[in-house]
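The complex appears here without one of its protein chains, the remainder shown in place.
Here is chain A:
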Amino acid sequence: MRKLLVLFTFLAAAPLAAQDLGSVLPPDGQVETIEQEGGLTGSVSDESEWQDLGIAIPGFATDRDAPTAANASGTAALGKELARVITADLKNNGLFKPAGPDGLPQPAFAQITAPSWSNWSSRSAEMLVHGYVKAGADGRLTVGCYLYDVSLQNELVRAGWVVPPRDWRRAAHKCADLVYSRLSGESPFFDSRIAYIAETGPKDNRTKRLAIMDSDGANHRFITTGRSTALTPRYSPDYRRLLYLSYVDGNPRIYVYDIGTGKQTLVTQSNNPTFAPRWSPDGRWILYSMAIAGNTDIYRVPADGGQSVRLTTTPGIDIGGSYSPDGSKIVFESDRSGSQQVYVMNADGSDQKRISFFGGRAATPEWSPRGDQIAFTHIAGDFRVAVMSPTGANRRYLTDSWQDEAPTWAPNGRIVQFFRTERGSGRTSLWQVDLTGRNERRLATPADASDPAWGPVLP
């Protein structure tokens, strides 16, 4: 850390503390939060069409091309990779037109804090991202990230992080988050992870495995072998545990899986089938749904064990559940009125009210981390991902396909991820769409993919 401060003092006059991103997931290191000066520009907080803002992202410079465990070709090559990851993050979100390091001139180390403005103004880049990567004596990497306004020839924001070599992509995501937040006025979301179900095999004999990956699909890891079907995972807010459904004992049951130890426990000691696990935003509570003699209700249990409390009592299927960000309310799905519809109740189960009244069926509600919207699956012939206000007003479709379902929110509540099933083949894939519905893209996964669950931004 002392070295880092020296480095920054050398690079620029303003003092700056680098953020240590720790070593392994789940995050176990303490992190320092840097202070940023205020004064946002071009804040985008409405849901109208976002603009395309040109951002040049040339390769990150290095003080000397040193060997690193993060890249077989050394820190110079790693600098280009960092810029590529940032470019990919900022693409396809409807806000920016990023240009990556391939096809841009490579700035020298000294230029990181003193950009050659004419180079960039002639390329119609309105914004410029510069950065550097430096391998320390202990092997750890220091990554600096600078955002410049080209026309103003002005620095907008900067930050630095220290990461172990294997977490180099996290530094890139932190830089992308810095740029995104500074330019959009929104909260960051790139440095986050996704749990989902990887699918292989024919439609009538699918192998379904629990898997986790970074928000951009990197650092992919399978958690289960596929010998028994795994479904519907949910990351705990601290990324240390996963809730998911497994048929490992022959019956559908929800397990709490500890990522660090690899151990798992039943969410509740019962011979009844359990479905649809969910975390409370503070990670202290787990919701699950349990069927007794065919009747399914929603239960709440402390995450560290204890007595389950039944929250719904009406005959029919009450299932799922998603907390409001403050934890005071739960939106859930019930067919008590005859078909799947969306209801809201207080967190203790009181005051249950239907909020979806627009024809068709409404399922899989998920409360936005911002609190202002509920994403859900609307079923009227086709299955489409839609959003509505927490009162059920202002329904808007975000997708239009044969079968899109199971929306999950990006940590900043601006993007919704879901899975799409192809008619006939039954093949599945993960997609995400912004709140305008205009910017939709498929996430690359090693196999077919369903049941995505997006976790919060890493500390």
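Structure notes:
Throughout what follows, contacts are C-beta pairs under 8 Å (C-beta built on N, C-alpha and C of every residue); 3 or more make two chains touch, one makes a residue touch a chain; residues count from 1.
What we mean here is this: contacts and distances are computed from a predicted model.
Hidden from the displayed complex is a chain whose UniProt protein name, among "MoxR-like ATPase", "Sugar ABC transporter permease", "Oligopeptide transport ATP-binding protein OppD" or "Peptidoglycan-associated lipoprotein", is "Peptidoglycan-associated lipoprotein".
Touching the chain that is not shown, out of A:G74, A:P105, A:P237 or A:P273: A:P273 (per the contact rule at the top).
Considering the whole complex, the residue from A:G103, A:G262 or A:G294 that touches the absent chain is A:G294. The chain not shown here is touched by just one of A:A363, A:V387 or A:V457, and that residue is A:A363. Hidden from this view is one chain, which touches chain A at 202-204, 206, 208, 229, 231-232, 245, 250-252, 273, 275-276, 289, 291-296, 315, 317, 319-320, 333, 335, 339-340, 363-364, 377, 379, 383, 403, 405-406, 421, 423-424, 426, 450-451.
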